[in-house]
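The complex appears here minus one protein chain, its other protein chains still in place.
What follows is chain A.
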Amino acid sequence: MSVPPSPDEGLTPAQLAAKYHLSVSGARPGLREYVQQLWGRRHFIMAFSSAKLAAQYSQAKLGQLWQVATPLLNALVYFLIFGLILDAGRGMDKKVYIPFLVTGIFVFTFTQSSVMAGVRAISGNLGLVRALHFPRASLPISFSLQQLQQLLYSMGVLLLIVMAFGNFPTWSWLLVIPALVLQFMFNTGLAMIMARMGSKTPDLAQLMPFIMRTWMYASGVMFSIPVMLKDKPAWIADILQWNPAAVYMDLMRFALIDGYGSENLPPHVWAAAAAWAVLFGVLGFVYFWKSEERYGRG
């Protein structure tokens, strides 16, 4: 191409770029700017999560009814096995045990599905990542929000079950809201950590179900930790009770079930719940952001 001599002749590409204020394409923005970008995309994040939710059952004849039917059936299966066959309640009154069990399942499922969605958030959406610009954290956050919306349907079912076993609305039910907010923060942070790890190693998606199941059995979803471990050294029960999944389950049970009083909770349980939420929320976000420019590579 016959280029006429220009004052730019002889400049290296980097110098030329600097002269005309060009910026490096695909560079990672600073943390503050990243948060601003993310806030600017809040409508996309919301729309993406509710679109995913709506698409989930759109092929089924019963459609969105499955949002409610799925958790209900889930609760029924666990009740059959742990409530009737194995009697994991260990002397707990059925009026307490059944809401106890169902609450545990729903709350744990919230964390579990956020983690599973997080692992695939980047690796399962590479097409999207390679086609459009947006802060990549939108994806894990969006998926966690989808799980939160899903949980709200489950909560409706849960409240009915809880009332069916003789627990009626009291002021303590309001505690559900802060508990959910904290758990959501924890889940999102965890999902972001999993998203970065899963983008490097998609094999995690195969491994995670086993880890999650171990975590579920260790967190006392279907039994009370102190009752089940009363013959073992106390520190085992302490560790299990302080783990975030157990903390969030206990808070929800305490809020909803009359017969499940504060004597079942470890001390300073709200502080623990907040600490887990902040720790994972902040850590996960920063950890995810650190790799922002590399997610397209797969």
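By definition in this document, a residue touches a chain if its C-beta (ideal position, glycine included) is under 8 Å from a C-beta of that chain, and two chains touch if they have at least 3 such contacts; residues count from 1.
The rule is simple: contacts and distances are computed from a predicted model.
Participant: The chain dropped from view, which UniProt name applies: "Ferritin family protein", "Ion-translocating oxidoreductase complex subunit G", "Menaquinol:cytochrome c reductase iron-sulfur subunit" or "ABC transporter ATP-binding protein"?
Facilitator: For the chain missing from the view, the UniProt record says "ABC transporter ATP-binding protein".
Participant: Where the complex has a chain not shown, which of A:Ala75, A:Val102, A:Val115 or A:Val129 is the residue touching it?
Facilitator: Answer from the full complex: A:Val129 touches the omitted chain.
Participant: Which of these, A:Ala47, A:Leu65, A:Leu207 or A:Ile239, touches the one chain of the complex that we don't see?
Facilitator: In the complete complex, the chain left out is touched by residue A:Ala47.
Participant: Check the options A:Leu22, A:Leu62 or A:Ala164 and report the residue that touches the missing chain.
Facilitator: Candidates A:Leu22, A:Leu62 or A:Ala164; residue touching the omitted chain: A:Leu22.
Participant: Could you list which residues of chain A touch the chain missing from the display?
Facilitator: Chain A touches the chain not shown through residues 1, 4, 6, 8, 12-14, 16-17, 20-27, 40-41, 43-44, 47-48, 51-52, 54-55, 58-59, 125, 127-134, 202, 293-294, 296-298.
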